[in-house]
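Omission of a single protein chain aside, the complex is shown with its protein chains in their original locations.
Up next, subunit A:
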């Protein structure tokens, strides 16, 4: 028997809005996000699009989802399991039910479960799950949202189709009621959005209010929740996705330091949004170049870098593979260049819309010859900003190509961001040629400073004319050289130049827990949220565990080795077959426990916890 619990207070709630790609799911999720953010909750969101652009309506392939977790405590991930599952049709339920926690709430649009939809969703014998008791372990609310919306808007003057498109507002209104949130922010948003089409604005607002009132007056709903504001750091916030943060980081690095920004790219999932975002910012002088292919994109960036721009190219694994030769050229030319790789499931075309971290070794080593390159990885949507900014700084100040790794999970995921003020941004200073870079009045394009950095002399500057190229360079002069001693020395210098960057890097910090704990969970990239939450919970339960998360993977922070050795054992969870593990074992000669997942979906907090606890048992039994 269900307990009646009005205004239950909850720390965290996970909701999934799911429906057809045409149901306005992303918009609904976005509005809910904005509202709870304004209310002061912490939140993490993740949209889940179908791989097909317009998959057939009503089918499993066409289901679009928007997952969010909001809370009165710090929120690290969009959540493992849903507390509330909102489904607009049968296919949406079928695809997502497995991740609804036992006893969770299902809000279903019953008209999306007619025989046609049941057939499309491939329910056996078109049997309706809403009525056959198969959902008895859940709290099911079957509401004819389509009909109620139609009824409410019958006098709106809108067409049947237009009215049907308002049903997501009914859902949103109802969810606002359910979580004790005010619909006012969305009402304001709708009024502005449809300023010139007042009948559409009125209809959407009416649908929203109808949904809200339905919660209030309908007696079927037993639970109403309240999630109090989270104790977030004081300051100004906005919501940001990873790809957006990456783009803004680029504009900030260029604009704050008076560089021209050139972003050359070829459309590829899940990196294209960076190109979309940047192409809007022409007023900052941002030049975006949609090249004919991946190779042209990086080559155009190299050309722009030679010309003095902060030049960046972005792609994902298959595209980065195509760029490999040009990345090697940039190593040889010693020009600043940033390559963003928003990873997805591989190999080959793999899983374009799913996430993975299996391109670490690709960007570290995937080039001919000894071609070392700094590699940084972003750990959350908002961290993409700082990471790309740091990458631009390293590229320019050390005259080298730099790769930044992101992935589909954080690229599309979003969270509140306490954005910086421009005056808090670091200064980026290029090494320009000076009088010390001359020998007998001849400019030496490969003369180096104490960090092995050569001068960035840009065409147009008189007296610094020089030629670069992919052939091995002679020390200092940069002339072509086939001399064996010279080649060996240049390889050594190029390696030292990258290694020396470590002197400029901050010491690695422990994100959670204490040095010397029994077990360290070492992570990189988008696993941050799951690891952080798992470690936080287990420390609270008395487990001796700590979390270190790497942003700098090449070169590694100078203190990392001694830090790692202070822990009994090091566990590395990765969405690959153990790529960072390989690196850490080789570099520090310590064993690592490699925890791997390659399902195209991120680690859940629970999975990380289980891995830690499994290891705990191992330690206590063997001790």
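As a working rule, contacts are C-beta pairs under 8 Å (C-beta built on N, C-alpha and C of every residue); 3 or more make two chains touch, one makes a residue touch a chain; residues count from 1.
In the analysis below, contacts and distances are computed from a predicted model.
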Name under which UniProt lists the unshown chain, selected from "Polyamine aminopropyltransferase", "ABC transporter component", "pH regulation protein F" or "2-oxoacid:ferredoxin oxidoreductase subunit beta": "2-oxoacid:ferredoxin oxidoreductase subunit beta"
Option from A:207, A:329, A:376 or A:428 whose C-beta touches the chain left out: A:329
Contacting the left-out chain in the complete assembly, out of A:54, A:435 or A:462: A:462
Which of A:54, A:161, A:195 or A:234 contacts the chain that the document leaves out: A:234
Touch residues of subunit A, complete complex, unshown partner: 34, 37-38, 40, 232-240, 248, 251-252, 255-256, 260, 262, 264, 281-287, 289, 291-293, 295-296, 299-304, 306-309, 311, 325-326, 329, 333, 419-422, 459-471, 479-480
